[in-house]
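For this view, one protein chain was removed and the others were kept in their places.
Letters A and B mark the chains in the order given here, with residues in each chain numbered from 1 onward.
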Amino acid sequence: MKLLWLLVPLLVVAGAAPFVVDTYTTTTLTRILVFALLAKSLDLLVGTTGLPSLGHGAYFGAGAYAAGWLSIHVTASAPAALGVAVATGAIVAAVAGSVAVRARGVFFLMLTLAIGEVVQQLAESWGDVTGGSNGLYGIPALQLGEPLISVRSLYLLVLAVAAAGIAAASVVAASPFGDTLRGIRDNEPRMRALGYRVYPYKLAAFVFAGALAGLAGGLIAAQQRLVTPADLGYGTSVPALLAVIIGGEATLLGPCAGAAVVVLIRDALGPSLGGHGGLVLGLVFVSVVFILPGGLARAGRRRP
Amino acid sequence: MPAWLDTHLVSLLNGLAIGSLLYILAVGLSLVFGMMDVLNLAHGVLFLAGAELAWAVAGESPSWPGFLAALALAAVIGGAAGLGLSLGTERLARRSHLDQALFTLGVALVIADGLSAAFGDDVHAVNPPPGLAGSLLVLGKAYPTYRLVLIAVGLVLAVVTSRVMERTSVGALIRATVADREMVAAAGVDERKVKLIVFAVGSALATVAGVLGAPIYGARPGLDNTVLILSLVVVVIGGLGSVRGAFFGALVIGQIESLGRALLSDLASFLLFGALALVLIVRPRGMRS
Partner (left out) sequence: MISNRFTRRRLLGALGAAGALAVLPRCKSQTGGSAGGGGRVKIGLVVPQAGVYAPLGTDMKRAWDLWLELHGGKLGKLDVTTVVADEGESPQSGVPAVQKLLQNDQVDVLVGLVNSAVALGAKDMVKEAKKLLIVTNAGAGAITGAARNPYIWRTSFTNAQISSVMGTHMAKLGSASPAYILAPDYAAGSEVLAGFKKTFVDGGGQIAGEVKTPFGKTQDYQPFIAGIKSSGAKAAFCFFSGAEAVAFVKQYAQFGLAAEIPLYASGFLTEGSVLTAQADAALGIQTTLHYSTELDNPANKSFIEAYRGKYSATPTVFSVQTWDAASVLHRALATATALDGDSLSKALEGVGTIDDSPRGPWSFDGQSPKQRIYLRKVEKHGTDYVNTVVTDLGVFAQVS
């Protein structure tokens, strides 16, 4: 409950930010918000259901490509583009998930990694639709009534959508459905013994997480105005997983905090380190795994 | 010689060469995974480290002393890295296998960026050592000498590892640990020492594979990911914790990468991952288990 008291001022500060800081910082904040949504969606799998995915970027990228393609060829209306992004993320996740959730633990990890690579390969080969390795460029600005060209207005849209997505994920995690998922995470055989059909629950979680990832993808397409195969693969999936673990899996805002850390280290700190943000990120990650198990969000708590 | 063989002989040979390299690389990963259920995601960067080492120590046109020095250094550094990884995962042994895998992922990121900082981001080409840079005629087709030597090295190593596994007490211990870890501990053996040795030797082999592979693959950022995924496929298809399985898997993947790409081009990638997915679903512990 006391976290809710924190949320209101947080949202106010976030909403006021673009009026206070410069354009470049606003752009960085926009990317943080998108990544936070992606991380939160991944947490539904990793933290709540105990399914560690190393290929979540595939659904993010699929949503991005769908939104981008629609914006270029049909309409750049924001609800349409984002709607298509959600739907595409969900569909690709449904297809991949039907296969992936049959595995568990580290095998699930490997399988999602392989699936992510296949989807990235698909994006590179299917040049007619995705633009191949050049990517989908020339994506017009999203329209909400009028085109959102200014960095500030795009930020506000992203803030609203990301906040809604994160809220949805939190609500689902806190619901009885979420309780079932946690039960599966903690003791799958017992859940089966209790009569739960585990496969549909895991698949549902996978699809929902994929849908939210797709939504985040739609937002990144609007922000970057460009989608490339790199948005689908290892280079997106690994930082997403890092964000969840660093911030704290299965916590309310941990994944979002982790996302901020990852984006800041990579984009803000990285260039001044000669492009070696990855080194710092890796070190932070290893430190968290050893010294702060449970991530930043649980750092202040006592051990039970 | 039948027409089909005539056309594809070189591709078949190439598949053997790639398979040899993959075997040297993947055997360590397979044993570590089979013994401790630890997925060592840092295995790919060890290969890259070996490749960069080959370039740095032996240079673009290596002499024999240079090349051998690179091999020796790679073994030592790889072994040390393996020790470090083993100790790290040991500390996390009471936590989940996922945490151990994530630890190796973090280490992989640090090493990958460290390599980029130390050696730069350019692609580095390495020539084979003197005398091995030309081609030989195999059944009338020109084939690079170095790759033929690589096939031989891989076969020798396969025989050696097989002997060690079947005929020595260490090998017996490893096979026992793969089969039933708790039983081995109950029998009073300090399995941690066995783990340490396997991790160190496996990692040393991966780094040495990087040196051996440098004249073919060079050294470039991103090679670690490519190679990690290939070795994962080899290990899963061949079976975890099995030296023979790793050999079988390496041969299969080697042919897919070579003959497969010649015949199917882009589809070869899908074939690779499709095979991985199929095996993971049907028989999670690999085809030979």
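Everything below uses one rule, namely that a residue touches a chain if its C-beta (ideal position, glycine included) is under 8 Å from a C-beta of that chain, and two chains touch if they have at least 3 such contacts.
What you see is a predicted model, and the numbers here were worked out from it, not measured in a lab.
Asker: Counting contacts across the full complex, list the positions on chain A that touch the omitted chain.
Answerer: The list for chain A reads 20-25, 27-28, 124-125, 127, 131-135, 137-138, 140, 149, 151, 224-226, 228, 230-231, 235, 260-261, 264, 267-269, 271, 275, 284, 287, 291-292, 296, 299-300, 302-303.
Asker: Kindly note down the residues of chain B that lie in touch with the hidden chain.
Answerer: So the residues of chain B touching the unseen chain are 7-8, 10-11, 14, 18, 60, 116, 120-123, 125, 134-135, 141-144, 216-218, 220-222, 226, 257-259, 261-262, 265-266, 269.
Throughout what follows, only the chains that are shown with their structure count from here on.
Asker: How many angstrom lie between the CA centroids of chain A and chain B, rounded to a whole number?
Answerer: Each chain reduced to its C-alpha mean, chain A and chain B end up 32 Å apart.
Asker: State the interface residues of chain B toward chain A in the complex, per the touch definition above.
Answerer: 37, 39, 91-92, 95-99, 101-103, 105-114, 116-117, 225, 229, 232-233, 236, 266, 269-270, 273-274, 276-277, 280-281, 284
Asker: Which of the residues in chain A come into contact with chain B in the complex?
Answerer: Where chain A meets chain B, its residues are 52, 99, 102-103, 105-107, 109-111, 113-115, 117-118, 121, 125, 234, 238, 241, 245, 274-279, 281-283, 285-286, 289-290, 293.
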